[in-house]
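Have a look at this one.
Of the protein chains in this complex, all but one are displayed in their positions.
So, subunit A:
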Amino acid sequence: MMTFCFTGIRSLPKLWKSNPYLSVGPGHSYFSLFLKDCCGIRNQQKWFSLKAVSPQNTKAVNLLIAKARYLRKGDEGSNKQVSSDSHLFAAGAAKKRSQMNTHREDHALPPVRNTIQLPTRPLNSEEWDKFKEDFKGKANFESWIISQMADCHSSIDVAKSLLAWVAAKNNGIVGYDLLVKYLYLCVFHKHISEVIDVYEIMKARYKRLEPGGYTLLIQGLIHSDRWKEALLLLEDIKKVMIPSKKNYNDCIEGALLHQDVNLAWNLYQELLGHNLIPMLKTLKTFFDFGKNIKDDQYSNKLLDILLYLRNNHLYPGESFAHSIKTWFESVPGEQWKGQFTTIQESGQCSGCGKTIESIHLSPEEYEFLKEKIMRDVIDGGDQYKKTTPQELERFQNFVKCCPPFDIVIDGLNVAKTFPKARESQVLLHVVSQLAKQNLQLLVLGRKHMLTQHSRWRKDEMKKVQKQASCFFADNISADDPFLLYATLHSGNHCKFITKDLMRDHKACLHDAKTQRLFFKWQQGHQLAIINRLPGSKITFQRIPSYDTVVQTTGDSWHIPYDEDLLERYSYEVPTKWLCLHRKT
């Protein structure tokens, strides 16, 4: 048992440490504003803080805000260049777009927590009593103070002295919530012997714990000699609910820590069996452990993990990518060589020159997706929701008798690209530019576009209809599903123009696999106008020619990964790659 003796600390003022949170003194308030860095990197926020002593000082604050805005404007200028060479779904692109479009008022005050100073050394009961008297609040003092200690990661001796005080007041009984929070501190500070002690107490007191307690116990026990008991705890959780992926992660980590490889793989299988998506940490652990194992079976299982990443469109993090690289390079006799690289626009790996898998769907996948879009997105169980059966028939006949198109245009989306220009003019501009290239065009719109209006001029619409085939849906019908279907119907070469990210339509697809197919197809076929001024030559977002997914050719692996500092939205794909190939 570990007990720390604090000797020589006598002077009281020193015992109270100031809280790590921003403490606000009287008469001062911290006014901080931060600027998001232009690259959208969260960790590089620049903090400007100044002390606003009095309201008169707001002028200075405003000045600073203005300055910050000015700086941001400067950033935007550089953004234009950045955005043109990355595609619509590249990691970080959404962040950039949001920064270009809005001037967010980021200068809100950071939340100032009303906290008290926590003791830094164990207190005796009189001191705790006094402490409690000073406390003014609605909550239960004991549970409140231990929560604060857990938040600030106080040393366990302080927490222990609190528990001793509570126990002394309460006939030797400490409440469960206090115990769990104490356990949290023990686990956080990796005090294994304390964890075991608490474990014994919990075993003695309670027949069953709640998942939080189990999770902490498992997390603590796996580092001890009694790690096998963590598995019993896992069994206990299973009796009432499916354990979390963190529970599995901890157990697998424990098993690997104690060289029980089979157990680890069994737990991994079980985890997959529950339809849980494993933490990337878990997978990384397998790779890290693999460095010391020279075993074909183990290697094959690791390759299976890579295929799992491929099938589920998961991307490893930066450190995981490093682990994968290290493991490959440690495989004896195979002489793998890994490097971190990017893929050129042509779809060739800058590292080894190999071509990355194409973004295009296979014919079977294509047919499958087409059918699903028709069934789930357009029809959706009730044809009246997005269209009417009459309209659907009209549309299908229209698509059937027209030649396959090269480009399908979302008329309304394109027309509204430039808010200041007239809608019909913009549409005509885009259509005529594309028509010059001898492309078969289809413009989808709604019927109201045909009625004379100050923003929809009849003569311009006539010109549009001359240069392109048009289909006008009812004003209350949804036009996007028609766009998707017309594009899919025309074949693999056909592209569509819209800025819409189509997330709502993707959500109409029921299973994750179809959604991924849709996303892949969308990446390969969506053209988005990136011009910021009307009237200029139309340029589109670059379409990636390759698919961003974990892939292999047997003697090479290409693995996209997420950089640690870059924030990627769920519908974006990473831009960095790990290229692995065998030396020949």
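Odds and ends about this structure:
Convention: a residue touches a chain if its C-beta (ideal position, glycine included) is under 8 Å from a C-beta of that chain, and two chains touch if they have at least 3 such contacts; residues count from 1.
Everything that follows uses one rule, which is that contacts and distances are computed from a predicted model.
Considering only "Trafficking protein particle complex subunit", "Translin-associated protein X", "tRNA methyltransferase 10 homolog C" or "Exoribonuclease phosphorolytic domain-containing protein", the record for the omitted chain gives "tRNA methyltransferase 10 homolog C", by its UniProt protein name.
Among A:133, A:296 or A:382, only A:382 touches the chain left out of the display.
Here one chain is not drawn; of A:163, A:483 or A:502, the residue touching it is A:163. Although one chain is not drawn, the whole complex shows that of A:241, A:401 or A:533 it is A:241 that touches it. Note that of A:200, A:225, A:459 or A:511, the residue touching the chain absent from this view is A:200.
Listed by residue number, the positions of subunit A touching the unshown chain are 1, 3, 5-7, 9, 121-126, 143, 157, 160-161, 163-164, 166-168, 171-177, 180, 197, 200-201, 203-213, 228-229, 232, 239-242, 244, 382, 384-386, 388, 475-476.
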